[in-house]
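Below is one structure, written out as structure tokens; comments come after it.
Yeah, one chain of the complex is gone here, protein chain that is, but the others are all in their spots.
Our next item is subunit A:
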């Protein structure tokens, strides 16, 4: 009687494709902001007892070279540790608030730091960067329109996270109150881009973020 050799039962499992990591946080390594801050190159004074969360400037902001300092502060938006994160965020805020016409010529140099900050996919960095972008488009005239050619560099990450909203049923989402809900922040940012981006803004946003609906045309 011949015994047939039984084939070992193979599981026939298909090898799974590796994860793409679209939502995975990525580490940035050291930023030039951190390096310059530790060298003491920034005209800001370290405070330990302020109650107003302000930074003290050693030099008047109006006299600063925006071409040099503003991209450096934007580079610090990737930072998550104290005090780098605080100084970068507050420094960008102060420079945008008081920059006036000095901001527009620097826009091309800000795109790479903005793109790097958005590419970290870190929740906190994303929230900070989106709020900075909203401030940027209203900080001076024509800034919104100047950003339109760079939408294809900064909007892809917004497309990924646009639907990142918390489905809590009838619960309360406190991140909305604190403006830390990424989906809502992206929506606000895209609406600000459309409002201040001129006539071509909507079509360019729609090209990169197809699910975005106009807040002005409807």
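A few notes on this one:
Following the convention adopted for this analysis, contacts are C-beta pairs under 8 Å (C-beta built on N, C-alpha and C of every residue); 3 or more make two chains touch, one makes a residue touch a chain; residues count from 1.
Everything below uses one rule, namely that contacts and distances are computed from a predicted model.
One chain of the complex is hidden; its UniProt record names it "Meiosis expressed gene 1 protein homolog", one of "SAMM50 sorting and assembly machinery component", "Small ribosomal subunit protein uS10m", "Meiosis expressed gene 1 protein homolog" or "High-affinity nitrate transporter".
From the options A:65, A:97 or A:213, the residue with contact to the chain not on display is A:97. Screening A:36, A:57 or A:150 for touch with the missing chain picks out A:57. Although one chain is not displayed, its contacts with subunit A can still be listed: residues 45, 50-52, 54, 56-61, 94, 97-98.
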